[in-house]
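One protein chain is absent from this view; the other protein chains keep their places.
A and B label the chains in the order they appear, each numbered from 1.
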Amino acid sequence: MFQARSSNRMSDRWILLILVVCGFTPLSGCDEVGSRHEVNTEFADFVGGTGSGGRFEVTISRPAGPPVVRVATPEGEVALACSTCHDVRTPNFSNTTTADLDEFHRDLPFGHGSISCLSCHNSDNYDTLRLANQTTVEYTDVMTLCAQCHGQQARSYEHGVHGGMSGYWDLTRGPRTRNNCVDCHDPHQPAFPRMKPTFKPRDRFLTPPEHDEEAGHD
Amino acid sequence: MTEQSKGKTISLPVLGSVSRRTAMKGVGATLGAGAFAAAISPLRHLADTLTVEELMQQHYQELSADGKKKVIERLEAETKEQYGADVTISDPRPIPGTKFVYAINLSVCNGNGKCVEACHNENNHDRDTNQSYIRVLEMQKGTMDMEQGNTTYDHEVPAADKFYMPVQCQQCDEPPCTDVCPVQATWKEDDGIVVVDYNWCIGCRYCEAACPYHARRFNWKTPNVPAAEVNPDQGYLSNRIRPQGVVEKCHYCLHRTRKGRLPACLEACPTGARVFGNILDPDSEIRWLLENKRVYVLKEEVGTKPSFFYFFDS
Partner (left out) sequence: MSSMPVRPKHPEGTPGHFLSYRKFLLRSLALSTDGSLLFYTWMIMLTLVFLVGANAWANQVVHGMITTNMTDHVSWGLYISNFTFMVGVAAGGVMMVIPAYLYRDKAMHNVVILGEFLAIAAIVMCLMFVVADLGRPDRSWHLIPGLGRFNFPISMLTWDVIVLNGYLLLNLHICGYLLYMRFLGRTPNPKWYIPFVFISIAWAISIHTVTAFLYSGLGGRPLWNTALLAPRFLASAFVSGPAFIIISMFVLRRLQVPILDDPIHTLLKILRITVLISLFMVVSEIFTEFYTGGAHTSSARYLYLGLHGKNALVPWIWTAVGLNIIGAILLLHPAATKRAVPLIIACVFVFVGTWIEKGMGLIVPGFIPSTLHEMVEYLPSVTEWKVSAGIVAFGLMIYTIAIKIAVPILSGRVSPPGQPHPPRDC
């Protein structure tokens, strides 16, 4: 949403152009992933009373499904699932950095603690995710995966005090939509991206203060 | 002095007779009056724009339903005439059983200023000054001393070793601003929102001096808002285009929130730092937050009892 993280790379081995689309990040330029169904997942029960008792729904946006890699072929563009390649490759459970990779995903910015790729990606089915207890999780339910480690944020989210939203505070009057974890956080690099403030006050006579070392405390 | 005034012939020899002097006085008085009329002639501008209805308009709380309707129709027509925009001015009243409370997560806020901009657009602020009800302070980590902060930063955020604190009207339960107003042009409504009747305010700015949060703004000139940018969804006590010479302030977007919607600044926040809701509802998000997070209010020591909270959660 904030930054396209697609790494465009020319490959001399494969077909003409491979646009490597990484993971399930909210990518601009990747329609399948970018468009989201507005569906209530199990996270809907985080917000009490949705859809019942004359109240409007709280909709949590979520990924449409597993990410795909678009490949241009002479017949046209085709979308390849992750499993297309990964099914024939041996998973490496010790990979914790993209630097160790010898092909693909090497330019993927990665900064998510010390976890390995397969902490989240399911080596048995690369079109799904996996919890630490080996439970398979669909991409659409990615928040469940996030929540297993980020309990504090998940708890806050559950109570409506983490994450952006829009619509109605009063659900008896109208619906509300809420962001998914991955709307704001790139799972591969979850720190919120830095931004440039675009709108600053233009008050008369307001100039930046000169701060010196001892300023403020005597 | 008496001698001098008696000795007319000495001081003003040409004025020999009393009648002559009286005539001169008359000329002088006429000249003076004429000069005065010329001096204050710019006020004729005002006479052209200021209607008797506006001048004699009653206080908001004394307007009858019919009177209010007429006032709103007049204001809509004036907006059309002066700004070329078709607007609808509503007057939503507090929802019974509602008290609005706001909270900001300072661990999450990164000072990008989208809330400031959203407020600017939502509330038909003056385009020339980038006016907004929100100011974001870039604060030094390790201190809550605002003096080491500033609002003029324009580098990439968050900067190292800084945190960001947006400040807007705290909708105090003990508002010093309403106490000091000599004409009751500003008051606290049942849902906790402190409002201003822009057609009653005399512009003395005592409330601006009294507010400990720099929450109030004065219309130093007529706001400039291009017709295409005017937000047509307006409220009498909220975001209708304010006249020159009156004080205004954040009203928790009451034209939205009293219709159940979230405030514009909350929806605009890309970091999700803002939480808004009804503190009287035990199941509300804001209630859970206040019960479970370690919140604080700004300048608690001045005893204003804000309905606006800050918290850190990481």
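Note that in this section a residue touches a chain if its C-beta (ideal position, glycine included) is under 8 Å from a C-beta of that chain, and two chains touch if they have at least 3 such contacts.
From a predicted model like this one, the values you see are computed outputs, not experimental measurements.
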Omitted chain - touching chains that are shown: A, B
Candidate in contact with the missing chain, chosen from B:Asn105, B:Asn121 or B:Asn219: B:Asn219
Candidates B:Ala159, B:Ala210 or B:Val295 - the one touching the absent chain: B:Ala210
Options B:Thr30, B:Thr88, B:Ser107 or B:Gln184, residue touching the unrepresented chain: B:Gln184
Chain not shown: contacting residue from B:Lys25, B:Lys80, B:Arg93 or B:Lys305: B:Lys25
Residue numbers in chain A that touch the chain omitted from display: 203-207, 209-212, 215-218
Chain B, residues in touch with the chain not shown (by the definition above): 1-8, 10-12, 21, 25, 28, 32, 35-36, 38-43, 45-46, 50, 55, 59, 135, 137, 145-147, 149-151, 167, 176, 179-185, 200-206, 208-214, 216-222, 243-247, 299, 302-304
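The working rule: only the chains that are shown with their structure count from here on.
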Centroid distance [mean C-alpha coordinates] between chain B and chain A, Å: 40
In the complex, chain B residues that touch chain A: 95, 103, 105, 108, 110-114, 116-117, 120, 128-132, 135-136, 143, 145, 147-148, 150-158, 257, 259-262, 266-267, 269-272, 275-278, 283, 285-286, 288-289, 292-293, 313-314
In the complex, chain A residues that touch chain B: 2, 48-49, 152, 156, 159-170, 172-174, 176, 179, 184, 192, 194-204, 206-209, 211, 215-217
